[in-house]
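One structure follows; several queries about it will come next.
Missing here: one protein chain of the complex. Every other protein chain is in place.
Moving on to subunit A:
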Amino acid sequence: MTASATVHSLWTTAAGDGFKIPAPHIEYAQLSPVLIVFGAAVLGVLADAFLPRRSRYGAQLLISVAGLVGAFGAVLVLASNGYATDKAHLAAMGAVAVDGPALFLQGTIVLVSLVAVFTFAERRLEPKTDGARTDAFTAQGSAVPGSEQEKAATKAGFTTTEVFPLTLFAVGGMMIFPAAADLLTLFVALEVFSLPLYLLCALARRRRMLSQEAAVKYFLLGAFSSAFLLFGIALLYGYAGTVSFGGIADVVSGTAPMTPALAETAGNDALLLIGGAMVLMGLLFKVGAVPFHAWTPDVYQGAPTPVTGFMAAATKVAAFGALLRLLYVALPGLRWDWRPVLWGVAILTMVVGAIVAVTQTDVKRLLAYSSIAHAGFILAGVVATTPDGISSVMFYLAAYSFVTLGAFAVVTLVRDAGGEATHLSRWAGLGRRSPLVAAVFAVFLLAFAGIPLTSGFAGKFAVFKAAADGGATPLVIVGVLSSAVAAFFYIRVIVLMFFSDPSPEGPTVAVPSPLTTTAIAFGVVTTVVLGILPQYFLDLADKASVFVR
């Protein structure tokens, strides 16, 4: 049979009577966490469309919080019903995994998002306009910065309540991302959470040009990396003839039933290796690993600070989850190829992040580079290729994301006439003026630096231990040395806050509403609890560390 005849016969067979496309079988209950969030997002869009302007804020906050709390509840129910362990399986025709890592990371993402939504909803920090309280987001996203229209919108006290549904969409995408069990779902999830984030980045109330520039950069580079990812997916499909992680793994290991078509491609390792590397690159872009980190400082600085906190925390959790699943489920047969490469990436990421942070003068950029260095530390755990590696990475993500959220929430409080005072010199002597805020920030910085009795230490210890046990001792040494360099700039900020004289016209520390206070308090509590009693959570991560295939 010639090739064209084959195509023809397929064509005719598909059109014949005996062939029917079966309706996909979807386990709605097991996908409920994601569905609740998406449902809430759709509801939010409707609310914004139909409710009067005055009542939108309250409705959106209610919908978001209810949706996220509901999703978290659903995660807990699924986990307690054993879906994290013995009932773990692939749902929705093998597209989405319902297993330990997926549920653990989804739970983390939902909780992080809930705290982030609190900071989004903060309306006490910006001055009132026309008697209406406003938030960190622009009055009207469509208004050109500096235009009459913008002034009018500002004067009218408009607010962009669309940020809530946008966030919920992003959260939904992030929840699917680490659960995606095939490459296409992975890609769709990536786009679902990336696009709302691009938008959110552009919505700052102050310094809108910077904000929009950041958003455009993020969008362009994100699109660029998505192209790589997609091309990688195509190559992998070309190699394995399937997009499912398990299927690819079978072909790589040679356990898949051999078909003539497969026999032709499966011998071509170049397809596999190049495709794998490109997919890897797409994910490394999202976690902000060197050399795909360049967007991080600019975007972190330009985006509205609550969005930065959300991105830095939740995106990282989602992206590392997807990375883990890809490497451990789809490409474990290839680990002798990707391990050395990831070694290099991890070392570069730790070193570059730590070193460049030393000379930063803007607190948001500093935290951006710090997040790059932390991505390197987490990569060290990813490289471990042991079950401990998985659980330690998940623990680290949980610990790190709350610290990050808390730190960015504190950044929103230190303000002067131009909005947030992010230049580090403005933070001098903050400890004398506002000891409590400075002390809280110091706690977060110590956690970033990995000082014992903070969650940062427990996480770093777990990750480095897993890496060392997994045979990556040199990586651990580089990690510890980078931590030493990193400790310098964290502690320098503490010294700056507590041991230098405040400037006479220094920034003021705004008193936030209970929303931000709750977010910060949550950050402090998790930092301390995970630091002092990490064992329960380590065990939890340990129990949830088995991927389903």
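FYI, a contact is a pair of C-beta atoms (placed from the backbone, for glycine too) under 8 Å apart; a residue touches a chain by one contact, two chains touch by 3 or more; residues count from 1.
Just so we're on the same page, contacts and distances are computed from a predicted model.
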item: UniProt protein name of the chain not shown, from "NADH-quinone oxidoreductase subunit L", "ABC transporter permease subunit", "Tryptophan synthase beta chain" or "Protein-export membrane protein SecF"; value: "NADH-quinone oxidoreductase subunit L"
item: Absent-chain contact - pick from A:Tyr57, A:Phe104, A:Phe285 or A:Phe537; value: A:Phe285
item: Which of A:Ala66, A:Met258, A:Val358 or A:Val495 contacts the chain that the document leaves out; value: A:Val358
item: Sole contact to the chain not displayed, among A:Gly344, A:Gly418, A:Pro474 or A:Pro514; value: A:Gly344
item: Residue among A:Pro297, A:Gly389, A:Gly450 or A:Gly531 that touches the chain left out of view; value: A:Pro297
item: Residues belonging to subunit A that touch the chain removed from view; value: 216-217, 220-221, 224-225, 228, 269-270, 273-274, 276-278, 280-281, 284-285, 290-292, 294-295, 297-298, 336-338, 340-341, 344-345, 352, 355-360, 485, 488
